[in-house]
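The complex appears here minus one protein chain, its other protein chains still in place.
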Amino acid sequence: MGVFSIFPSRASVGAGEVDALYTFLLVVGGAMTMLIFASVFFFAVRYRRKSPNDPAPKAIHGSLPLEVAWTVGPFLVMLVMFGWGTKLYFQNYTPPVHDTLDIYITGKQWMWKVQYPTGQREINELHVPMGRAVKLILASEDVVHSFYVPALRLKHDVVPGSYQTFWFEPTEPGRYHIFCAEYCGTGHSDMGGWMTVMTPSDYENWLAGGSGGGSMVEQGAKLFQQYGCVTCHVTDHEGRCPSLLNVFGRPVVLDDGRTVMADEAYVRESILNPNAKVVKGYKHDIMPVFEGQIGEEGLLQLIVYVKSLSPPAASPPKPAASAAQRSPK
Amino acid sequence: MTHQAVPVKVYAAVFGALLVLTATTVAVSKLELGEYNFIVAMTIAVIKGTLVVMFFMDVRRASSMTKLFIGAGFFWLAILLVFLLSDYLSRGWLLNIHWL
Amino acid sequence: MSTTLPLAPTETPTNYLNADYGWKSWLFATDHKRIALLYLFSITAFFFVGGAFAVAMRINLLTPDGIFTHDTYNKLFTMHGIIMVFFFLVPSIPATLGNFLVPMMIGARDLAFPRINLLSWYIYIVGGILTLTAVFQGGVDTGWTFYAPFSSSYSNTHVILAAMGVFVSGFSSILTGLNFIVTIHTMRAPGMTWNRLPLFIWGHYATSLIQVLGTPVIAITMVLLGLERVLHAGIFDPTVGGDPILFQHLFWFYSHPAVYIMILPGMAVISEIVTCFSRKAIFGYNFVAYSSIAIAVFSFIVWGHHLFVSGQSMYASMVFSFFSFLVAIPSAVKVFNWTATMYKGSVSYDTPMLYAFGFMGLFTMGGLTGLFLATMAIDVHVTDTYFVIAHFHYVMVGGMVMAYMGGIHFWFPKISGRLYPEGWAKFAALLVFAGFNLTFFPQFILGYQGMPRRYAHYPPEFQVLNVMSTAGASILAVGYLIPMIYLAWAWRYGPKSPQNPWKAKGLEWEQSPTPPPTFNFEHQPVVTEPAYNYSGEEQEVKLG
Partner (left out) sequence: MADSEAILAPQEPGLRHHFDDSAQQLESSTLGMWVFLVTEVMFFGGMFGAYTVYRNMYPEAFASTSHFMNVTIGAINTGVLIFSSFTMVLAVRSAQLGQKKALIAFLVLTLILGCVFLSLKYVEYHEKWVDHHIPGPGFQYADSRYAHQAQILFYLYFAMTGMHAIHMIVGAGLLITLIVMAARNRFTSKWYTPVEMIGLYWHFVDIVWIFLFPLLYLIGHTK
């Protein structure tokens, strides 16, 4: 333990930015606290009652200018806090659209299971390279968890039934705590681990160390075979099931006439409960219901695979989101 | 106690109006009006509720304090519904769900 | 109950305490003052039960590997939270001091619905028994927040019993609020216009609004949760299409305003104490009064700041963040006005005023750290860490309990007719202040360092600060036990109090004997001057 600091170690650009905002709030809050403490102390001493028989002082009923000042003044300072904090929040929670390293994390009572696109899998360990925008995709198998890395100043609840995401750019090699921050039952306080930030070359070496069963796309392809999806969905264009080629990221027309975007949530739902949204021209109750058959990790692999069937070059541009965010180096 | 008794025919008229409105809302629900089905149904329900509040519950002659509290009740219900929906309706706005 | 009463010497005039004897006269009392005492004793009991859980938690956190099992620790913090929030903090000031003083301060003989008032105490006790049954059956481990789907599908503990306890006790809170609202509207003495109301009344009026409008929502949420736990129909279960975040929305729709149920009465007490011990009219009466109402209204549109990291829409989060900043302003206005009230006053250092000093300092810190949590980017880091724990304990314990202790000391002579030992009281007040800061200040640092809340075990680097916190907690515990002892002693053996020992303004001091008779006043009080007219001015001064 080095010199004591109120700031925990910083592992990313974003951590420094949060600390800067925190320092601003500390200074403002500290000044306010001092002002109140000092005034209370000063008034209490200066105007203390010297004898029980002191006459009652003259009443002062207030001052409109003062009231306006201490209503409007704090409001203006708070606007700065609000603007600054909001900007940083949107930035940290809105990943860049391209060139991110996507890492898939599944929380379950009481461990974090980590999958890399290249196929490595770990439990309670996360390895990331310096200088790349890392995007975490979070899923939960049971209750609400919260993936928290204090050195990043970031956390996000992991809500079952949906995917949550945040991103960061590691800058400082080292090992940092991972915690579960949302109470999740008996082993809540043991549901932690370590995030290791490595230099890019170390990271390459680490990746080369081996990935059991191939990349996530390959693993997804394997599942695609194993569950028999392949018998309909790729080869049988005119048959019973829609082809999955170049589907992802595009609008799909459903049998009740509505159009939905074929995104992760849609693919996930269509695997678990295929009858919920059936593509126009196809029948209900053909595909088996996979609810309870495939775990969250397998679902992520399948989604990555389905996504790989729609090459990025062909996917439509995604505007809007990039406006507010910092582009990764 | 502080007010005159209301003639029975006023109550009977309100009662009749409520029955007619009930029949109307059932009839309209059989028509295909898209989004307007919801709007019409809720409008009729609000009218019926208002009739009951104003005449049967005698709020049209109540003190302004009572009216204020009734208003507050519905205002707070609106707060609950509007702010709840503010989350659910704006969840899909960001494109960050397309994370792959 | 009757054993705690003083033996009435023959020369004592009849008052509410000696008007009648026997357990029946207490358990069937409709006198608001007796019901206030029933509440006072039951709330104190719950405070020490909840406090015992807190002490056990702090002992567990002395070492990184803990002393208790995970499950035990999880039950400890859950029961600490449920008991302290629903059975101590929410009813604390309104049901005791509020019950005792609201009718007296406005010159009424009782609350508007005395029997409903008694009913609310029984409901409170039933809720408390249900919750304590859950404790003795083996406890609950969901956290006081009952987050689904853990509470609805995964926890193996007595969630339904505890939820029923919360559900039932909610109605006690609703009935108290309803009674206050009606009483304040319809039962003010002649001359007691809205602009002459003591600020204690304004604070309780605002509190009652929140109780009446917010509590039903937590009640129905608990019903939905309990039914879901039985039926597993999936309303909060994502695997079958339910949305767990909906539970959080409904829960916080009440539970955020609920923290204002807890703090507004504290503010109400401080307004009385600061004016009395500065011998001065409140600075900016209108602003202090209306800021209570502003807090009550704004408190309902900030709940989403508990959901910044939950997956709530970021745009909704932005709106909630903005309103969270706004709600801080009326609180700040109050603190400024209290401070300004002391300016050129005649300030004495009696025990209630010491607690008020403590309140102003600690509440300021609690409020300002609230701004950190309203700032979204900071909240992402510190939410669900000890920073949050420290923040709301600064508001709830540093603010609310300080005000409660101050209020108990301020009105103790009125309630019991006796004076307490001033030296012990001052000593205890200083002990509470010191112990409190030692307990909770390190937790701010712990939180920013990243220690999550609800951790039975923690990494070793957090140990130093945790030990400091536990040391502080033991001082705090002594600080709370001492007043228990000397107040109980003084109730029986303390010197008789004059009618108005503090020379305070207000109907309860000036126009009612001490202790008050059953119907509070000997003659119908008539109000002829504004509140806090310590300087004896003839004319009412309008500000602005």
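A few remarks follow.
Per-chain residue numbering starts at 1, and chain names A, B and C are given in the order in which the chains are listed.
In this section, a contact is a pair of C-beta atoms (placed from the backbone, for glycine too) under 8 Å apart; a residue touches a chain by one contact, two chains touch by 3 or more.
Just so it is clear, the model here is predicted, and its values are computed rather than measured.
The shown chains contacted by the absent chain are A, B, C, with contact judged over the whole complex.
Checked against the full complex, the one of C:Ile59, C:Val126 or C:Leu227 touching the unshown chain is C:Leu227. Remark: the omitted chain is touched by one listed residue; of C:Leu17, C:Ala108 or C:Val395 this is C:Ala108. Considering the full assembly, C:Thr186 is the residue among C:Thr69, C:Gln137, C:Asn156 or C:Thr186 that touches the omitted chain. Where chain B meets the missing chain, the touching residues are 1-2, 5-6, 8, 11-12, 14-15, 18-19, 22-23, 25-26, 29-33, 37-38, 41-42, 44-45, 48-49, 52-53, 55-57, 62-63, 65-66, 69-70, 72-74, 76-77, 80-81, 84-85, 88-89. Interface with the hidden chain, as seen from chain A, comprises residues 256, 273, 275-276, 278, 284-285, 289.
Hidden from this view is one chain, which touches chain C at 13-14, 19, 108-114, 174, 178-179, 181-183, 185-187, 212-217, 219-221, 223-224, 227-228, 230-235, 240-243, 246, 249-250, 253, 517-519, 521-524.
In the analysis below, only the chains that are shown with their structure count from here on.
With centres taken as mean CA coordinates, the chain nearest to the overall protein centre is C.
Separation between the centroids of chain A and chain B, computed from CA atoms only, is 40 Å.
Looking at chain A, residues 93-94 sit in touch with two or more other chains. Shown for chain C are the residues that touch two or more other chains, namely 245, 314. On the side of chain A, the complex with chain C involves touching residues 1, 6-8, 17-18, 21-22, 25, 29, 32-33, 36-37, 39-40, 43-44, 47-49, 54-64, 66-67, 70-71, 74-75, 78-79, 81-82, 84-90, 92-94, 109, 142-144, 146, 148, 150-151, 153-157, 159-162, 164, 177, 179-190, 291.
By the touch criterion given at the top, residues 70-71, 74, 141-143, 145, 147, 149-150, 153-155, 238-239, 241, 243-245, 278-281, 283-287, 308-311, 314, 317-318, 321-322, 325-326, 328-329, 332-333, 335-337, 339-340, 342-349, 357, 360-361, 364-365, 368-369, 371-372, 374-381, 383-385, 445, 448-450, 452-459, 461, 533-537, 541, 543-544 of chain C touch chain A in their complex. Against chain B, in their complex, chain C makes its touches with residues 185, 209, 213, 217, 245-246, 249, 253, 300-301, 303-304, 307, 312-316, 319-320.
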